[in-house]
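One protein chain is absent from this view; the other protein chains keep their places.
Let's turn to chain A:
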Amino acid sequence: MIVFFTLAVTKLNMTYINNIGLYFLMIKEMFRKPTKWSVMKGLILKDIDDLVIGSLGIVAFISFFVGGVITIQTALNITNPLIPRYLVGFATRQSVILEFAPTFTSIIMAGKVGSFITSSIGTMRVTEQIDALEVMGINSLNYLVFPKTVAMMLYPFAIAIGMFLGILGGMAACVYGGYTTLEDYITGVQMDFDGFHMTYSFLKTFVFAFILATIPSFHGYYMKGGALEVGKASTTSFVWTSVVIILLNYILTDMLLG
């Protein structure tokens, strides 16, 4: 029984290890035999449009309202009169810049951008379009994954907008809800600003952008089966992308701030 169990676990681990190895091979292969620049340029522009510009709306919407909620929650929980009211602005700024905009938004993007990437590449796999590319002598990983990765390097701009709107949303909630005055909120937002927090935050965002482009691509590219499996692959891809983002967030935070 125990032997059987150990065997099962080992087998499971082997698939994980194999997949991790395959993922890194994919990254390496992605840079080989590049597609003609004239073609690649078009692909990158299209992916910028699909992945980054197409996500601005939802990022803006979520940031603004979550910023507002963070402010309200903080304001409602500060009941001790000894704590200054401007702390509300300070707390909003810190949570939006450090965690909400880079990490929380990226998890949502793992759902939006990630499932889009997995299902579009997965559909190309099941309808033999990837085989068609390979048969033509095209490096399909470079053709499909590289432009998405490059396009996602603009994702930090979306996050910057998210940070700004989050703080703005907090301000709106604060002032309209009558929790603190505008002056207090602004004082809080400007208080003790540490430039390194921005560096940390954008560094994270770049790493997440890379993960958001490559892990969903991996799940789409190496999927097997038919249309039904495309749906399953999107779900698995969302789970793994989120898990990796959360783990890397922990590791990077510990390394850079801890």
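The working rule: a residue touches a chain if its C-beta (ideal position, glycine included) is under 8 Å from a C-beta of that chain, and two chains touch if they have at least 3 such contacts; residues count from 1.
Here is the rule we go by: contacts and distances are computed from a predicted model.
**Q** From the list "propanoyl-CoA C-acyltransferase", "Helix-turn-helix domain-containing protein", "Succinate dehydrogenase" or "ATP-binding cassette domain-containing protein", give the UniProt name belonging to the chain omitted from this structure.
**A** For the chain missing from the view, the UniProt record says "ATP-binding cassette domain-containing protein".
**Q** Given the contact definition stated above, which residue among A:L45, A:L76, A:V135 or A:M255 touches the chain not shown here?
**A** Checking the options A:L45, A:L76, A:V135 or A:M255, the one contacting the hidden chain is A:V135.
**Q** Going by the touch rule given at the top, which residues of chain A touch the chain that is not shown?
**A** Given the touch definition above, chain A has residues 32-33, 35-36, 38-39, 123-124, 127-129, 131-132, 134-139 touching the missing chain.
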